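I have a structure I would like to understand better, so I am pasting it below and will then ask my questions one at a time.
So, subunit A:
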Amino acid sequence: APVEGPISVSADRGRFEQDAGTGVYSGNVELLQGNRSMQADKMSLFTKNGELVRVEATGSPVKLSEGEDLEAHAGNLVYDIKARTLVLTGDAFIRHKGNTFEGAKVEYSLDSKRVDASSEGDQRVRLVIPAENQIPGNDKKDNTDSESSKP
Partner candidate 1 sequence: ADNDLNWVDREEMATFPPVQQRTVPDWCGGMYYNPSVGLPVEGSDTVVTADHSTLTQDGLISLDGDVLIEQPGRRITTDSARLDQSTGKYELESGMRLESDQATFIADNMSGQTRRREGSLQGVRYALFDISSRGSADYIYINDNTTTITNGSYTTCAPGSNGWSLHGKRIFLDREKGWGEAENVVLKVKSTPVFWLPWITFPIDDRRKTGLLFPTIAIGDDNGLDISQPIYINIHPQMDATLAPRFIDGRGSGVDTEFRYLTPLGSGDLSYGVLFNDRKFDDEDRQVGRWTHNGNVGRWNLSTDFNYVSDDFYFKDLDTGLEISSQTHLPRLAEARYYGRTWDMLGRMQSWQTIDPTLADQDLPYRRLPQLQLSGDPSLIGPLKGLWLSDFTAFERSSSDDSGKATGLRGHAAPALSLRLQNSWSYLEPRGRVYHTQYKLDNVDATDEENPEITTWGASLDSGLIFERPTNWFGTSYTQTLEPRLFFNKVGYEDQSELPNFDTREVTFSYNALFRENRFIGYDRIGDEEKLALGLTSRFLHDASGREQLRLRVAQGFYFEDREVLTDDPLEDPTDDQTPLVGDARWNFASDWYLYTEAQWDLEENERERSNFQIGYNDRERRVFNVGYHDRPADDIQESEISAILPIHRHWRVVGRWMYDLENKRTLETMAGAEYRNCCWKLRLLSQRELTDEDGDGDVEGDSTIWFQIQMIGLGGFGGQVDSLLERSIPGYRREYE
Partner candidate 2 sequence: CGWQLRGVTNQPNLETLTIKGASTKLRYTLEDQLEKQGVLTHNESPYLLVIDDEDWMRRTSAVDFQGRQAEIELRYTLYWHIQDRKSGALLTTPARLRAIRTLPWYPENATASSDEEDLVRDDLYEDMTIRLINQIATASQRWEPY
């Protein structure tokens, strides 16, 4: 998997429990990694033999953004660095290339850029496809209309 780059975390208060290898930060917590940034009320970072393996964040809501393609927020978010997935639960919302997904649970895989939204109970998945994504021929790259020439 491509190297993600260093992670920096800032917060009002932080506490690091040496033996459990977890860092708990609270109050305007912000995590930055390359073009990805996360804001939350409380964040726990889990390390395993010195290496960060998992981040759990809760907030009202937790906010996440990655370049201009991805933007998300949810009640709580789990960033599994090993599996390279982000799992948002609790009124999860994600906007990816203009399409917005809402649902009980949304999973985003960092490598395949695949979004999986699923419902729970009566909270169903809601996807909004903006008009410009459907209007013929307005796709910036695609100036010819026939799809065969689509890359």
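With respect to how the candidates were assembled, all candidates are chains of the complex that A comes from, given by their letters.
One rule holds for everything that comes next: a residue touches a chain if its C-beta (ideal position, glycine included) is under 8 Å from a C-beta of that chain, and two chains touch if they have at least 3 such contacts; residues count from 1.
Keep in mind it's a predicted model, so treat the numbers as computed, not measured.
Student: With reference to the defined contact criterion, which of 1 or 2 touches subunit A in this complex?
Tutor: 1
Student: Sort out for me which residues of subunit A touch candidate 1 in the complex.
Tutor: Within the complex, subunit A touches candidate 1 at residues 96-97, 99, 101, 103, 112-119, 124-137, 139, 142, 145, 147, 150.
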